[in-house]
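This part shows subunit A:
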Amino acid sequence: MKALTLLSAAAVLLALPAAAQTETPRRGGVLNWAIAAEPPTYDCHATGTFAVMQRVAPHYSTLMKFEPGNYPNIVGDLAESWTVSPDSLTYTFKLRPNVKFHDGSVLTSADLKATYDRIINPPDGVISNRQSSFVKVASVETPDPQTVVFKMKEVDASMMTNFASPWNCVYSAAKLKQDPNFPAKNVMGTGPFKFVEHVAGSHWRGERFEDYFRKGHPYLDGFRAVTMSSSAMTNALAGRQVDAEFRGFSPTERDRIVRALGKDAKVQESSWLLHMIVTFNTEKKPFDDPRVRRALSLAIDRWGGSASLSKISSLGVPGGLVRPGSEWSASPKEMEQWPGYGRDMAANRAEARRLLKEAGQENLTLTLMDRNIAPYVTAGIFVIDQWRQIGVKAEHQQVELASWYSLQNSGQFEAFIDSFTQFSDDPSNVLYKYASYDRSPVAVHRATDRELDALFDEQARTADKAKRIALVRRFEKRLFEQAYSVPLLWWQRIVVMNDRVQGWTMSPTHMIYQDLGDVWLAEK
Partner candidate 1 sequence: MSSATLLEPTHTQTAPTAPLISVEDLRVEFSTGRGVVKAVDGVNWSVQPGETMALVGESGCGKSVSALAVMRLLAKPAGRVAGGRIMFEGRDLLTLPESEMRELRGRDISMIFQEPMTSLNPTLTIGLQIMEPLKIHLGMSDEQATARAIELLGLVGIPDAERRLGQYPHQFSGGMRQRVMIAIGLACNPKLIIADEPTTALDVTIQAQILELMKDLSRRLGITLVIITHNLGIVARYADRVAVMYAGRVVEEGPADQVFGAPRHPYTIGLMRSVPRLDRPREYKLATIEGLPPNLLAPPSGCRFAARCPFRIEKCAIDPPYHYAGDGQRSACHRAEELAQGLAEQTAAVVAGTVGQATTEPLLVVRGLTKHFEVRGRGLMGTKGTVRAVENVSFSIEKGRTLGLVGESGCGKTTIGRTILRLEEATGGEVRFEGEDLVTASRARMKALRTKIQVIFQDPYSSLNPRMLVGDIIAEPLIFRRGIKKREARERVAELLVQSGLYADMADRYPHQLSGGQRQRVGIARALAMEPSFIVCDEPVSALDVSIQGQIINLLDELQERLGLTYLFIAHDLAVVRHISHRIVVMYLGRVMEMADRDELYAAPLHPYTQALLDAAPVPDPAMERARQPRALTGELPSPLAPPSGCVFHTRCPMASAECRQTVPEVREIRPGHFAACIKI
Partner candidate 2 sequence: MLRYLTKRILLMIPTLLGVAVLTFFMLRVVPGDIVELKLRGDGGTVTQEVIDRERTRLGLDKPLVIQFADWMKGLATFDFGTSMWTGRPVAEEISIRIGLTLQVAVMAAIISVLIALPLGTISALFRDTWIDYVVRVVTIAGLAVPSFWLGMLMIMGLLTYFHWSPPVTYTPFLTDPLANMSQLIWPALAVGYRYSAVVARMVRSSIIEVMKEDYIRTARAKGVFERLVVGRHAMRNALLPAITVVGLEFAFLIGGLVVTEQVFNLNGIGRLFVEAVSRNDFIIVQTLVLLIAVMFTVVNLLVDLLYGVLDPRIRFA
């Protein structure tokens, strides 16, 4: 009963942002928003964590970007115009005139070359987290201060997406010259906000950059990102200590805040480019046996789980390797063909038991490694319960984040609750997680499967979308047969903020649309 009214309320609120857009933005005000976790560095080239992205994004610009309100369409950020050669081996970008850095210096193509060179082949001591995305780039050239040209070795279908990646913050060539690691400890870009201070564990502050190249932007005088634990966030929003949080809440957290803020609450929901995975250690017996892996995947009632878990956690709909509902994803009908996605659980479980028996593992016991935070724990509890129903006993080993990574990377696990996130749906970005271990360090199932690798490479160089989708399907099919690691459920992104906050764009990833250039605070 209560729940019902609440959901309807949320539904109404969903409509709100659209309406809000039509109002004329108001200048001024400081936005207080909450963010969990401390940034390990300030250098967005070096990391993949939102803890860095959401903090530094307001201070930097990128060459291209995803169009606000029209994901995944790509538009220029620093680039004013661009051309792609028919053989799609040459990308030419014309930069906006007199874009200024926060230190007053003017941005030129040199800065972009410096930035991309740093990403493509980082100097000693510099960490580049996305080197792999640019392996096919032959050279970066700067015919004139306003022009950047990328020459490719071979075709890469994901190139535009990579240029739009929020991670490729553009740094000042001058600064990099002084110290290649300058961005790791300093924040100086061309973004809408200047960096003011970062008090470790407490907050991060930025103030309006008057010379920002998009005239009239940003609307805010500044922002204050407050560091806090996720449980504290709900209290803080409910207690109006902060006005927004951009990563996402669980449904119960959402309901709490909505209850507290009443009509001042604004809820925006979307599917999330982030999914839970059960990864098996294919080097350990009996998980080297595909039958065992498939059985364990078969045993999981993804549809049933989704229906219930989505009420209490961020876990949402079942899906394949690409985000369900995205341009690349399979239809529910196609999914139901995959082992473990069939609607008839009785049949699935019977099949699972049969496979185990066949593999001589009727009473299999295993240790499921997991993190000790929601919704990982939720997933763990769920999976263990599911496995119990086919007579598999699993011990839940919850570990601290650091051990979680080291155990998975050192292969000291039998199976664990894994997850993967990316800034875009582009198959190359997401399938990477499922390739062979020797090619992709994140493919911690530790298996080597040249068939998958071949499919991966092929889709990567296939410009034709339809063909590419087909390849993705084949990749998925092969993976589900082998089940080195299998998707569990995709996350549901629920962003709750105070209705004062306007002009922010919801999207399936919490990595983009964070420069806050269009965000403004309504009078309340």
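Following the convention adopted for this analysis, a residue touches a chain if its C-beta (ideal position, glycine included) is under 8 Å from a C-beta of that chain, and two chains touch if they have at least 3 such contacts; residues count from 1.
On how the list was made: all candidates are chains of the complex that A comes from, given by their letters.
None of the values given here were measured: they were computed from a predicted structure.
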Candidate number, among 1 or 2, whose chain touches subunit A in this complex: 2
In the complex, subunit A residues that touch candidate 2: 34, 38-41, 46-51, 124-125, 127-132, 184-185, 199-203, 226-229, 231-232, 235-236, 238-239, 241-242, 260, 399-407, 409, 412, 420-422, 432, 440-442
